[in-house]
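Only one protein chain is missing; all other protein chains are in place.
Naming follows writing order (A, B and C), and every chain is counted from residue 1.
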């Protein structure tokens, strides 16, 4: 692997890992506060899967980088500008409908991505993807189902889900925007071109929203920046909590 | 000064400083989010005064300790268990009425305390108190006035203020509880016995609440712990934000 | 009565009582109270630990804590199901929790203030809970007993994970970390002892519950067992138990120790603990804010049912 490719692969792996880490963090904020016990369980389970995937992606990122950073080092000792997650996953939880909608929009992309990655030219990537895909298939099944039921539920639940969709929609475009990093890993056969995932995602989202009686927004504006380290103001606060102990107690053993 | 007295004085100064620091932090969370522009200004001003007082108290604490810690070191490099503020000041902001009620209950104590401290046997303490008293007199005038106007305003504003008073009441008792630290500084003539402030405080609170048409709670239970470093779960999150930069960038120059 | 005597005979023979079978009203009520409280404790118990999930110091610790909190919610589910076999629904029980008519374990009214608290909660609180629950595997009500068997397996896992946090902090960690652990011990020791309930002589329900084998051991027996088990573990960690009277008693073959402050216990039970108000507010808010969600799912289910019905009609 050339140095350039290695750097691109590292960046790309951080994107995968950071998406899982930050979404897992957001989901875990619900712990003990969800509308019904079954959801407490399901959310904890989702967060747990995502943190597990974080360990795999960031662990591999550290290996690829070869600078002695392991998954924890990457998770706990980078500041916001070094994080590579898409903005979607750092959006505040809002109400439970907003949390579910964010989960569905992400899961639908995540599933497409992991499917494609199982054919990666890098065996380690393919292996992680295969493991994660099993978990994410379940996440997607669950979030799609809930979006449908709540969209086509009461007037109130419909209103909330439509609002969530409208609010989150401008954060979905980034999932499919490619840059030099994406081109490099795509050229090496490691990962798909992000744009190639859009058709499948769009179809699934359209189907689910139709069944949920929700209207897919058409406004073209889309946020971006997360993949390059330009985040929203929310991320700094997430990291202040997440990293407190590691930052406050250097040399601690946990 | 004996070693014991010095330690007690240090602890006591931390209590004074930490009260200002943590309340200042809470108040500053409102910045740009208050119900009316005049309140944005007043709150920023209150927070500013409190941070200024923090610098004086913690600065003196550091001097007394003589271990090379300055006010910033004390503010930014202690964890929750080393903080000595009363629990009242770390209570979440809640609605604006709750914030005002917390401010009034604290200001009323703060004023009594600062008045007494102007006769401190320690000239440095008396000097800080004299300076702070001018600012706090204004805080108290303002918070008492608003509590009265909102208590005797609409039904809704009355309800909110009464709820705030009921919620915060069990956090006022700690202001008047003495311990070995208080005894030591009282014996040295540095600060009053906390219990001695209660009569004045109670009278003022009763007057203001009467004018505000609010009912002073009678339930006897009172929380404690903050003065000894046993806080509520809220403080850790406050510190995670407050201390992030100092913790994350050791050796930084700001 | 005849029925009551026959019932007691079955209990004495060690038979399990099953849902549809006759039971005295007092037995049913006591079980509902006990199982309900236990279920509530599991869900309220998510809060103090959940408080540290976003701040867990490593990814592995975060994952372990998430799994633990998930287990607790799961235990809540088993227990509400066990209570439902006695004719009371989960929603009814939750309403009693929310309006303050039912309690949860008072240990969860204490805050978690540093990361060592998470270890300590696992070690001491889950440890005390297990001590209670192990005996309850032998309880006379079948569904409760079976729930306990499942729960005990997971709990002992939790206890070991909690102890492991402290092993790391105390034996490999920095001086600051060890201080955290001692601070946690100082705060949790007596509340953990309180978990077994008041001394047998002051315990209202104990005698009847033991006769019905709803409880197997007395509060004091369990507390003694807990202390005897815990002291050497604390010694291994190098932590000091905050009790000047703690001393090995050769004669009784166990430790002598100070009673917790029972006034505090009753205060906390009655709402005056450090976190009672927050815990209840968190649960009630979650429930109220989630009403639209539950209503939405319900409405969807009805629509689906109606659609299926009209599809059947069309097909006929």
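Definition applied: contacts are C-beta pairs under 8 Å (C-beta built on N, C-alpha and C of every residue); 3 or more make two chains touch, one makes a residue touch a chain.
Just so you know, these numbers come straight off a predicted model, no measurement behind them.
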Exercise for the section: Name every shown chain in contact with the chain that has been left out of the document. Expected result: A, B
Exercise for the section: Tell me which residue among B:153, B:173, B:200 or B:225 touches the hidden chain in the full complex. Expected result: B:153
Completion exercise
Cross-chain touch to the chain not pictured, restricted to B:44, B:137 or B:167, is B:44
Problem - Omitted-chain contact residue, chosen from A:20, A:42, A:58 or A:80 - result: A:80
Practice task
Just the residue numbers, please: which parts of chain B touch the chain that's not shown?
Solution key: 21, 25, 28-29, 31-41, 44-45, 47-48, 51-52, 54-55, 58, 71-72, 75-76, 95-97, 148-150, 152-154, 156-158, 160, 238, 241-242, 244-246, 249, 251-254
Practice task
Name every residue on chain A in touch with the hidden partner chain.
Solution key: 79-81, 167, 170, 221, 223, 225, 230-233, 235-236, 240
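Here is the rule we go by: only the chains that are shown with their structure count from here on.
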Handout entry: Gap in Å, rounded to a whole number, between the CA centres of chain B and chain A
Key = 42
Fill in the blank from the handout: Check: chain A positions touching at least 2 other chains come out as 241, 244
Exercise for the section: Send over the residues of chain C in touch with two or more other chains. Expected result: 55, 176
